[in-house]
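Pasting a structure here, questions to come.
Let's turn to chain A:
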Amino acid sequence: MATVPEEFRFGNFLASIIWVVLIVIVVLTLVILPLTFIVLFYVPLPPVNGEVLTPYLFLSMVVDPTRTLPIVKYLIHTTPFKVIVFPGFVFAAIIAAATIFVERKFLAKMQLRVGPLYAGVWGVGEGILQLAADGLKVISKEILIPSGADKPIFWAAPIAFVATAAAVVALIPVAPGWVVSNTNVGLVAVFAILGFFPLIALLFSWASNSKYPFIGGLRALHQMIAFEIPFILSALSVVILAGSLNLTDIAKSQHPFWFILFLPISAFVFFISSLAELERVPFDLPEAESEIVAGWLTETSGMIYGLIQLGSYLKVYALSALFVILFLGGWSGPQIFPHQLGPPDAIPLVKVLTLQGLYNGVTVNAIFWFLVKTIGIIMLMLLPRGISPRIRIDILLHTGWYKLIVLAFVNMFVALALIYAGILGPGGSLSIH
Partner candidate 1 sequence: MSSKNDQKDNSNNDYIIINNHSKTSTTETSATHSPPDSRQLRDIVPKSSSPPSPPPVKTAGPSTTTLRTKDSEPPAFEKGIAGEISANFGQMVQIIFIKPLRIKIAVEPPNIVKVATFLRDNLGFDHAESVAGTDYPKDNQIEVIYHLGSYLRDDLAGHVLSIATRTNRDDARLPTLINVYKSVEYHERETFEMLGVYFEGHPRNERFLLPEDWADIPPLRKEFRIKGR
Partner candidate 2 sequence: MADLEDRISESQKMGMQIVKESDDDRLMTLSVGPQHPGSGHFRFIVKLDGDYIVHCDPDPGYVHRGEEKMTEYRNFIQNIPHLERPVIHDSTNITYSYSLAVEELTGIEVPRRGQFIRAIASELNRQVYTLYWLAIYGIFLGHSTMFMWPTGDRELFIDLLEALTGARVTHAFNIPGGVRNDVPNGFKDRCLRQITYYEKRLKEYEDIFYNNPLVRQRTEGVGILTKEDAISLGVTGSVLRASGVPYDIRKAEPYDVYNEIDFKVQYMKTADSFARAYVPFLDMRESCHILRQLLDKMPEAGEVRAKLQANPRGPPGEAYRRVESGRGALGYYIISDGTPKPYRVKISVGSFRNMLALPHLLVGAKMGDMPVIYWALNYWPVEADR
């Protein structure tokens, strides 16, 4: 039943708009509202502020600004919010992306260039939207799958990559209590999850059914396994000193003195190993352009590439944050924010706008110091790109297996000596418990 295109008439146009509005209203009243109410009435609702959150309470809270805050407070402590937004995915991605942008500008300045400049809003901002432009483009790009590729793995590997990176992020506390999953085996869990990455790289490179990705995947596997051991050993000396595997406890236990003072060699080994784990210059062998095109990313296109890049950004954030927690005292730092942010007896609208009561000065201070240290470490991880060439695979493996492991052991003995001398550790003379 073909439709005949009508001549344009303003009346018809108005009529069509009215029709659309009418249909929307009908659908709303007949379908959506009942559904909403069914959900609200029959799904057990959590108590907020001592009252059970009924739809009517919800509506009244939305209307009254002063009563909105408890809902928001409740919301930001729910697990989905934590996973998706604040200590989790979006937060980490934004931090990583912002730092990557700063790094691009910084590298450009180092190389006497200006870097991204025009991709801003109305010509201002020195190209701060460069990564947004890259992201938009990557999303809208065609995804090519090579013939003969193992399609399920080819699709699943990038998603697994991001998911694994997000899982690492979920274990990282940013402030006391602000962690998605506060397990007692946090450190072990981090290493366990990091162990998935070489597997994903190898799977993806095998699934690509192409030669350069295969070489890249093998390189990634060799490199990550070679550096896994010094990585874990260097973190082990921290565990010895802190007496705990819980990341929050580790951060808390270095309250007066950061562990980097006692374990500089471990910190160095950890830093180098995390560079290798992240495939950053000078250890970007799995993606070495001049040798093996783009390594195991050679066959990625469109959003597959975007997802893997996103995952690696998350990884950058996670490993820098881990470095901060293990060696730089986590969120500890001088209190520079007042305990009470904003006037306590402001009018309700101001209270809502400043989100008063949701946080206190201590938390904000902790997050602030955590961010400062983390961003500093990310910059430190990205900077070798400007001054260092790529290393060769046999030198890299030699470094990993022969040198870094020995160095990690050296500092572990130092840590043990400190414990037995009663200087540090539980009940040590220098630790406050």
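Following the convention adopted for this analysis, contacts are C-beta pairs under 8 Å (C-beta built on N, C-alpha and C of every residue); 3 or more make two chains touch, one makes a residue touch a chain; residues count from 1.
Selection rule: all candidates are chains of the complex that A comes from, given by their letters.
None of these values were measured; they are calculated from a predicted model.
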For chain A, as assembled in this complex, the candidate in touch from 1 or 2: 2
Touching residues (chain side chain A, partner candidate 2) in the complex: 107, 110-113, 211-212, 215, 281-282, 284-285, 288-293, 385-395
